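Inspection log for the structure reproduced underneath, given as structure tokens.
Other chains of the complex are left out, but the ones given are in their true place.
Chains here go by letter, A, B and C, matching the order in which they are written, and residues are numbered from 1 within each.
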Amino acid sequence: MDPDRLRDLLESVAARRIPVDEAMRELRDLPFRALGFANADTHRHLRTGFPEVVLGEGKTPEQIAAILVELARGGSTVMATRVSPDAAAFVCAAVPTARHLPVPRAIVVGPVPPPDRGRGVIVVVSAGTADVPVAEEAALTAELAGNHVERIFDVGVAGLHRLVAHRAVIERAEIAIVVAGMEGALPSVVAGLFARPVIAVPTSVGYGASLGGIAALLAMLTSCAAGVSVVNIDNGFGAGQLAAMLNRKRET
Amino acid sequence: MDPDRLRDLLESVAARRIPVDEAMRELRDLPFRALGFANADTHRHLRTGFPEVVLGEGKTPEQIAAILVELARGGSTVMATRVSPDAAAFVCAAVPTARHLPVPRAIVVGPVPPPDRGRGVIVVVSAGTADVPVAEEAALTAELAGNHVERIFDVGVAGLHRLVAHRAVIERAEIAIVVAGMEGALPSVVAGLFARPVIAVPTSVGYGASLGGIAALLAMLTSCAAGVSVVNIDNGFGAGQLAAMLNRKRET
Amino acid sequence: MDPDRLRDLLESVAARRIPVDEAMRELRDLPFRALGFANADTHRHLRTGFPEVVLGEGKTPEQIAAILVELARGGSTVMATRVSPDAAAFVCAAVPTARHLPVPRAIVVGPVPPPDRGRGVIVVVSAGTADVPVAEEAALTAELAGNHVERIFDVGVAGLHRLVAHRAVIERAEIAIVVAGMEGALPSVVAGLFARPVIAVPTSVGYGASLGGIAALLAMLTSCAAGVSVVNIDNGFGAGQLAAMLNRKRET
């Protein structure tokens, strides 16, 4: 409940414009709506810098389309992640304003905001070609939250010179998202070479002992380099969202 | 915030006995005290039927003794679980009213309440001798919460006749806590033979493929018998506490 | 063997109406029919409060239809779980009295009994949209066993205010079934806020480190809140069945 609204109510009670019983009804549920208030703060806070998001996986195309339409009604930019090609075709036919981005497997409704909400640049680094969808999901998420994003793709541990070639971009960045499958060594190397905070994203790329991304996940968690933290396997969205939160200019 | 207190406040505002600013201050923190209220309910509810508990593991003997003294001050019965023999000796020397129960590795301060808080009997069944400490921890916990507890120990799957011999006790019980290590088959058999709800407690008894209780845990989770749910490995306390909550006469 | 029948037999022997050899034949198999007797008790006991159930998974549509017809012959309500849409279509065509409930992936033959067999309300709480099928399976199972069920869906840990809004329902409930995938934190939170006994149902919703529901399962097993026990991943049926057993009015 926002303070102005509360003051109005109390003043109306004091002025006897509103009887006590009616004010009671209004206030009665305050304690248990409390978390809701906290949460509304959260929502408002998030809305200032963040798109609404729909996890496409596990939903029917009809459900995705309906939720996108609903969320976009308020005018904010909306994003659906992990949308299969078939679902994307259905949704784009049903929602004319929807744009399908096949590489990050996403659908976006509404404009990409100008990149003016972050303190600095977010750089997204990825190891192999097969990691690109996850890396693009991270990059898109950060861009939809109003960040300037630089992409440095295909710079695996077996070819560090390509990574070093982009040193200036990485060292200037506020935060680096580093995406890698297989042995997951790239975040350690980036953090060791450039001393930037790294959000490490393991991917399920690989086979056999990569255990669907577990090998990369464990490697990233046990990194000996400073400044590395980890999100779930293939969670490009979560990395992009966290990077946007960390890069956000603080409201004073 | 209780309704009467809220009405008083609003009426004082309406009567201009309290200025709006002061009412604002009073009400401002309501939203965030909300969960605290909910929780105070919880605590009161728990206090009516339950001993205070200290997890002894990972605490120094000095810490256990201090917390027991502190908690017992209010007059309620207090229990410390997973207390090593050395710690128990120290605590009993420091807290003269403390009683050490070596089998369930527990210390109790205060009287055992009369067994009049439950709707029925809680039966605790265990498979092997090595499972007894966990079974006794469950039984003691339920007794300290005011329940009548029956113990049927040492009735492993390899000797079902001993189990059947106690059929009357089991079938009359409100709920059965079944404790077993190794292959963890006993809860399935008890639930299959007697159709009582079973709280299954896997123990870490066993070696090799028992994986510290994981084999028993998985077996219990995949039980084909009706009415089985599972708590953590060796968690006799949790089983006893849940059984007491399920057996509690409902306040009307 | 019931005592009256045994007394009749012995008196017939004493009266020499039945020769010893015939009594021998009658009594010879008693020891090994023993467990059968126990079990018949079980069956009778279950029948009083419970629908017959067919696990649809791993059976052909023809098998499901045949078993449903067979079980429904006795007049009791019958339920098939984990039925695929294709199998459901076949079964409903073959068994005209069958009703298909697509969300809990179930087929029901026979009437839903009146909710008068339980001591109180069973509340089913679920975290995300993707957890609803498992939650609905739990709710349906409890309803078919004659319970009053309340549903509180889509109240994940990231939006606790929605949960708190339903506090009255939860606090009045006899038992809560809490269904959650991913990090599986909801049962801990429900048990901590409301002090109700919780049957926690992990779901396979999630990806990567959720390991097909293992992450949620482990989190629920290691819950620091009082009164939580756990069933198998996605086992809505088992949770509903256990809740019904726990909620059953005891025959006196």
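One rule holds in what follows: a residue touches a chain if its C-beta (ideal position, glycine included) is under 8 Å from a C-beta of that chain, and two chains touch if they have at least 3 such contacts.
Note that the structure is predicted; figures quoted are calculated from it, not measured.
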| item | value |
| --- | --- |
| Size of the entire homomeric complex in copies, 3 being in place | 8 |
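Convention: only the chains that are shown with their structure count from here on.
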| item | value |
| --- | --- |
| Furthest chain, CA centroid comparison against subunit B | A |
| Same-residue or different-residue interface between subunit A and subunit C, half as cut-off | different |
| Subunit B and subunit C: spacing of chain centres that average the CA atoms, whole Å | 24 |
| Averaged-CA centre spacing for the pair subunit C and subunit A, given as whole angstrom | 39 |
| Two or more partner chains touched - positions in subunit B | 34-35, 38 |
| Residues of subunit A touching subunit C in the complex | 32-39, 57-59, 202, 204, 212-214, 217, 232-235 |
| Residues of subunit A defined as touching subunit B within the complex | 1, 3, 6-7, 10-11, 13-14, 16, 20, 23-24, 27-28, 30-35, 37-38 |
| Complex contact set, residues of subunit C against subunit B | 34-35, 38-39, 41-42, 45-46, 50, 119-120, 164, 167, 171, 174-175, 192-197, 199, 217, 221-222, 226-233, 238-239, 241-242, 245-246, 250 |
